[in-house]
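Removed from the display is one protein chain of the complex; every other protein chain stays in position.
Each chain carries a letter (A, B, C, D, E and F) given by its place in the written order, and its residues are counted from 1.
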């Protein structure tokens, strides 16, 4: 079974804390919203614009992305946790 | 009797928990909004754009979709429960 | 006397509970907003778009429609109760 | 002295309860917002659209209209009460 | 010294209660927002539209206008009180 | 060091109360928001419109402007206090 996100949505597999430390990303100890890191495993067809055109997403399948802690909706498929969020909620692509 | 949803609305038949487990989808035990799974049984003619054009929906009749727990409006027709929601509220199409 | 709704508004005659049961529609016992059923007795000329064009309504005179419980404004004309609402508030057309 | 409403605004003379009963309109006894009836005595030049064009109003001088109880701003000119409201706040034109 | 309001703003000199009574305008005794009357002494160059064009104002220098009680910002120049408000806040032009 | 404000922002040097009295501007004693007076010392390149074009600002370097008391963000450079605000927050240009 697979998930096909709609429009400008992405399916992201959150990275465990160990993976994130290995990639060099450490979250600061502050009261601010802390971003999360994950790997994109599915992307929508693009953002629906006001005039009906569809704008291709900038984020690609397989990329690592940062997103806000409270972004998106959690879902579990075949025992694995995923997150469905909008590209708008992606702060940055993590390049290694 | 049948329901013909307007514009970008869908009529969805929610799947029972047993069906959802069979399809491999399990909801995580967290405080986040939990998505629901259902089968699309009717679709509107499309989203009305600002300039008056109508944008065809991406979701098709018969597809399984995920949507937020508090999305849409419940209705019962001939003893069956349905949900009327906007395509905007659909997170992803479930492909088996 | 008759009511001529403006733009994208409709005048709807709410159906009594008996009529609604006959049509097969039963409302579920839940905390969610429950839709109402009514018959369209007058329609506006269409929705005024941002660029000044007028988009014809999808709902036609005489059709049965579902709408949210708290949608629109009640009015009584010649001893009969009506509801004036926007087409946007119509969830679906009921086809028999 | 006269009032010349701006853009998409109207000056309306509210009808007394007696006038309204004669016209057949009775307000239901409910917690919902109750519409008011009045006669249009002045109209603006039209609604200013986003692109700067002006869209002619649908409501004409002399017509009777229904509007929400809390719509518009009251004003008294030469001892007479009037209401200045936007065409957007007009629910329907009352045809006799 | 003079004030040159920006874009769709106006400088208005509020009329004293005596002046207002003379012009025939009396405010009703109600809980609704009461409009104020004033004389336009300066107008902006026009409203900046979304596409960058500038739409000429409808209100002219020297006209008397009605506006909501809580609209605009008070300012005193050379001992005189003025109000700076947007044309959007003007309800109607008072013609004598 | 200098500040180059972005897009439709301005850098304004607030005028001291003495300067303001000299220019004839006195603030009324009321509960309404009181405007402030300042001198524009830097302007952005213009407002970014929805279609990507840039609209030149109306306010020029060196002009005196009125703005709301709670508008903008304070900053101190080389011991001098400045305010960074949007042209939208400017009520009027003060001409002497």
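Everything below uses one rule, namely that a residue touches a chain if its C-beta (ideal position, glycine included) is under 8 Å from a C-beta of that chain, and two chains touch if they have at least 3 such contacts.
Predicted model only: the values in this text are computed from it and were never measured.
Participant: Since one chain has been left out of the picture, which residues of subunit A touch it in the full complex?
Facilitator: So the residues of subunit A touching the missing chain come out as 23-28, 30, 32-35, 47, 49-51, 53, 55, 58-59, 66, 68, 87, 90-96.
Participant: If the hidden chain were put back, which residues of subunit F would touch it?
Facilitator: With respect to the unshown chain, the touching residues of subunit F are 1-7, 9, 11, 42, 45, 48, 50-52, 73-79, 81, 84.
Following the convention adopted for this analysis, only the chains that are shown with their structure count from here on.
Participant: If you average the CA atoms of subunit A and of subunit F, how many Å lie between those two points?
Facilitator: 40
Participant: So, what's the distance in Å between the C-alpha centres of subunit F and subunit B?
Facilitator: From the centre of subunit B to the centre of subunit F is 50 Å.
Participant: Which positions in subunit D are in touch with at least two other chains?
Facilitator: Subunit D, residues with two or more chain partners: 50-51.
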